[in-house]
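Only a single protein chain was left out; the remaining protein chains are all shown in position.
On to chain A.
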Amino acid sequence: MAAVDYIEMKIPAKPEFVGVTRLTLSGIASRMGFSYEIIEDLKIATSEAITNAVQHAYKGEEGEVLIGFGMHDDHLEVVVSDNGESFDFHKTKELLGPYIDHSVEFLREGGLGLYLIETLMDEVKVHQNEGITLFMTKYLEGEQVEMDAETVST
């Protein structure tokens, strides 16, 4: 396999910069040949990951979120990392999912982000150390593999 082109950016952990990352991602995914539909999925999954990092990691304190894009021959790997306080991914994940209970009282106003990441990406891995790092993979057409998220502990 050819050498991987890697692009990295670091943004302040503030909501106004999530959209800036989307613009970069659009360019990268478009360069790799992803379709419009898949690029839109990538934008949502990546935004969800960054939004989580921004909202959970720092709780009002200043911080940074690192976003890396690994451009492989047949897939794009998006890495989103914060070094702040991590949230319990698996515990949080258990609470998530599509809305299947139709009662209005049941509806949550937040928490669909991780569910969307898992639904829209082909592979999701979590690395939990100082903070939390999310590895999300999307294959170019025809190579999709369904996989559950797993934690790689150190």
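Heads up, the rule we're going with is that a contact is a pair of C-beta atoms (placed from the backbone, for glycine too) under 8 Å apart; a residue touches a chain by one contact, two chains touch by 3 or more; residues count from 1.
The definition used in the following text is that contacts and distances are computed from a predicted model.
Asker: What protein name does the UniProt record of the undisplayed chain give, "Copper chaperone PCu(A)C", "Polyamine-transporting ATPase", "Anti-sigma factor antagonist" or "Amino acid/amide ABC transporter membrane protein 2 (HAAT family)"?
Answerer: Matching the unshown chain against "Copper chaperone PCu(A)C", "Polyamine-transporting ATPase", "Anti-sigma factor antagonist" or "Amino acid/amide ABC transporter membrane protein 2 (HAAT family)" yields "Anti-sigma factor antagonist".
Asker: Just to verify: which one of A:I28, A:V54, A:I67 or A:V80 makes contact with the chain not shown?
Answerer: The one listed residue touching the chain not shown is A:V54.
Asker: Since one chain isn't shown, list which residues of chain A touch it in the complete complex.
Answerer: Here the touching residues of chain A are 15-16, 18-20, 22-23, 37, 40, 43-44, 47-48, 50-51, 54-55, 98-100, 102, 104-105, 107-113, 115-116, 119.
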